[in-house]
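A protein chain is absent from this complex, but the other protein chains hold their places.
Chain nomenclature is as follows: A and B, assigned in order of appearance, with residue numbering initiated at 1 for each chain independently.
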């Protein structure tokens, strides 16, 4: 609804811009207005994509993420602050509350400043760990920028990330190297499926504390690929939290800076990468939408249509066991400006579950047709031979895609008394049917004889 | 797998530096000892490591063994203390890595101890030998060093169960489920059914035959019809009609069609029956039955 109304507004204004699927109000929290200029390019890009930026200082009294119990902004960009606390409006609870209302947060850290306590405890709560000392840096003696960090090796030059798994879509691919200056690395807990890394440190990188471990690193916080430079959390309601280990990446200075990697001169692709990360973070990519689910009794006559208005028997509330049922659903994916047909990666598929307590069927949905902005998926199956209250359920959760969990309850009833095969269709029953007919004939014959018999010649009595 | 792809080029890259750069990190006097618990000092296998060629045979690490590696880090042939001196283990199948820090003194002497307790659970369950490489690097312009030095094969004691935590949930495609239907009830072979049905049908002529031999007949039909034609016709007719109603109920009617019809026929049968049966009684009293 929200995206729709914003979309309408946009059409009215006659502005052809890219737009997030979940709103355009973006709050940028930065401590000093002077800092703004250093991020001018990034803000310009955001504004060009249709966001309305509001700038607030964390200390501002008017700052409030929520208004009347609803979120006041659609997205939040937190830039690093020097002060240790972020103020009463940005406590960890407030930030979580903002996400509960489906607000997205792009959180930036910086090795130059200590991480605020609110951010620390927020991330800890979400099973994202930061170095315990607040000044740790990520260094890599193999992949550093020879121009700006010749000695300190704290500006990492890393290639674009690859998909973390072959069955996951990669929204962050590109050509070139990304400069990650003075990053704070994060590690992710192994338990939570909501977490996903975007950019991981090279395998030779490690995090150290410049104060205590100036000579030799003794107990690094994390090393290699376990150390994340950009990581994400997508909550159950698909609110996104993106943690950017290095706020400096967003600065104009690094957007298209000249750097040297192992002696070779390269140009950083930060502008493109940062755009991709922020597009994802603010729900311009990786957003799925499920249209109206249609299911109907498949009587084999080729009644294939998803216009439910035309066929009143679509989406019946009740089926019988062993019915042939067809199910169809359109799925779209939001891509920058508009909805497009969704196609999962080759080794992935959207699955339909037909479940009661546990799934009885779990079937892959196959694409049937495509329209300009959605793919129609469908599958046909036979309802199980167990009556009960079932759910058509699509639970499609994948890293970097918004969660799709839709279900529709239907009842599967038993055979009614007149739906069983008739007795003459069952060959085993013929003996009994024969018995009935013999009895009927015998009875009629008996009545006739009893009524109309004359005395027998042999004086034999009949049993009555 | 994917990690491996990124890992190999960087290996190549780093070894290239060993050759080309003037001032570069390396190590020397590296020894590797695997010692079993309880065995005397120096009883374990001792291997010498070389910075350029990895050991040909994998090093076995049992559940009670402890691995000890001693080396001297050098920068341009001189013993130096680097900022980073890691023993990095990489699972060749999953690409998972874990690094262990060598505690290097200022003289460049460094050592690391490793037992199975220090290994993450994924390495303990790995089927292939784990690649162990040494990473040495520091600030400044010296070329860092990274190269594979040996393979580590973890052998576990099968008697000691391993507390493997449940696999964490990852959102991915789940195995398909197809409901298995109960098999339909089956009828016996038709030939057997037909034989028995024939036997049952055979009972009818047998019954009528027995009745006939006992002297059953319908000789008084005309008499009965002449005495009480209406009631006899109605009574017998209603009995037949009742069977017909049952047949209709069996084939097509529902209860609400059957019951009124049955009620009508039953009352006809009752009324005509009392007349018809009293006629039969008359005949009986007259000794005609």
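To be clear about the criterion, a residue touches a chain if its C-beta (ideal position, glycine included) is under 8 Å from a C-beta of that chain, and two chains touch if they have at least 3 such contacts.
The rule we apply is simple: contacts and distances are computed from a predicted model.
Novice: Which name from "Exosome complex exonuclease RRP44", "DNA 5'-3' helicase", "Oligosaccharyl transferase stt3 subunit" or "Cytochrome c oxidase assembly factor 6" does UniProt give the chain that's left off?
Specialist: "Oligosaccharyl transferase stt3 subunit"
Novice: Can you tell me which of B:81, B:94, B:153 or B:187 touches the chain that was removed from the display?
Specialist: Selected residue, touching the omitted chain: B:94.
Novice: Among B:119, B:200 or B:228, which one is in touch with the chain left out?
Specialist: Final answer for the missing-chain contact: B:119.
Novice: Among A:113, A:165, A:182 or A:362, which residue is in touch with the absent chain?
Specialist: Spelled out, the listed residue whose C-beta touches the missing chain is A:165.
Novice: Among A:90, A:239 or A:288, which one touches the chain that has been omitted from the display?
Specialist: Here the residue in touch with the unshown chain is A:239.
Novice: Which parts of chain B are in contact with the chain that was left out?
Specialist: Residues 94, 96, 98, 117-122, 168, 170, 254-256 of chain B touch the chain that is not shown.
Novice: Which chain A residues would touch the chain omitted from the figure, given the whole complex?
Specialist: Where chain A meets the chain not shown: residues 92-93, 96, 99-100, 121, 124-127, 129, 132, 164-165, 187-190, 192-197, 226, 233, 235-237, 239, 318, 356-357, 387-390, 399, 409, 411, 413-414, 416-417.
Basically, only the chains that are shown with their structure count from here on.
Novice: At what distance in angstrom does the C-alpha mean of chain B lie from that of chain A?
Specialist: Roughly 26 Å, centre to centre.
Novice: Which of the residues in chain A end up touching chain B in this complex?
Specialist: 139, 141-142, 150-153, 162-163, 165-167, 190-193, 202-204, 206, 208, 215-220, 223-226, 262, 322, 347-349, 351, 353-354, 359-364, 382, 384-385, 397-399, 426-431, 433-435, 437-438, 440-445, 447-460, 462
Novice: Give the list of chain B residues in touch with chain A in this complex.
Specialist: Residue list for chain B touching chain A: 2-3, 6-7, 10, 13-14, 81-86, 88, 90, 95, 97-99, 101, 103-104, 135, 137-141, 144, 146, 168-179, 181-182, 187-188, 190, 193-194, 196-197, 200-201, 203-204, 207-208, 211, 214-221, 224, 232, 235-236, 239-240, 243, 276, 280, 287-289.
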